[in-house]
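One protein chain omitted, others in place.
Entry: chain A
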Amino acid sequence: ISSMSLAKYHDKVKENDTVILYLGYDNTHAIKIKKGSVFQTRYGALRHNDIIGTTYGSRVHCPKGYLYILYPTPELWTSNLPHRTQILYTTDISVVSFQLDLKPGAVVVESGTGSASLSHSIIRSILPDGHLYTFEFHKERAQKAEEEFKDHGLSDYVTVTHKDVCQFGFDLEDVADAVFLDLPVPWDAIPSAKKALKKQGGRICSFSPCIEQVQKSCACFAELGFEEISTKECLVRNFDVRTINLPNPEFFF
């Protein structure tokens, strides 16, 4: 029985935990601990049994090297989760969470769930007294998300519904502090999203890869009386910090 939870840190690795293996820069893996299992790495075999009981953050030795066992934060999960769809990465997740004013107690509505990258992050930010209602129109993806939430000890904070909200709406009224849409046709869901928001007001965000979608969504927001409509793009630049020696040229023969 899993008592893993992305919700609360705990010290030692237990069976059924999801752990992040850190082998080096850009070399990480997420594995589910199971007695008797073996995970092959470039440093050799890693036996799950050897990790059970170690403290998170420990260095573990393999035949040809070593790696670190890290606790699965939503950020590490996002970098290592199995993709079923294109996902949101931490840069965008951060801005979305911030702009939706997420905090403990917030009730959030989301569609589509996709690979549940953002979902994990939302749940982390709103627990213990908030709730996430997430909708996904693909049956298997909805099921997989539900399984993952269970594996990660987050089931209490989330309700997964298999539904096409663009056709059938959210069927929620006056409950949400925030709504997040990541859909190809968001304007079809915006009226129902508005209904789901609390009457006292709330925040809504629509995430689109194409500017045409953004234009249509903004027009829809304006028409439905939303205010403070703003569109932002956030780009991250990672730096590779190195100390190098620039040789001086020699000007003589």
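Criterion: a residue touches a chain if its C-beta (ideal position, glycine included) is under 8 Å from a C-beta of that chain, and two chains touch if they have at least 3 such contacts; residues count from 1.
Keep this in mind: contacts and distances are computed from a predicted model.
From the set "Sodium/potassium-transporting ATPase subunit beta", "GPI-anchor transamidase component GPAA1", "tRNA (adenine(58)-N(1))-methyltransferase non-catalytic subunit TRM6" or "IMP4 protein", the protein name that UniProt assigns to the chain left out of the figure is "tRNA (adenine(58)-N(1))-methyltransferase non-catalytic subunit TRM6". Checked against the full complex, the candidates A:G53, A:P128 or A:P191 give a single residue touching the omitted chain, namely A:P128. The hidden chain makes contact, of the residues A:H83, A:K139 or A:K199, with A:K199.
Among the residues A:E75, A:D151 or A:D188, only A:E75 touches the chain that is left out of the figure. For chain A, the list of residues touching the undisplayed chain reads 7-9, 11, 22, 25, 28, 55-59, 68-71, 73-76, 90-91, 93-95, 97-99, 101-105, 121, 124-125, 127-129, 199-201, 211, 214-215, 218-219, 225, 227-239, 241, 243.
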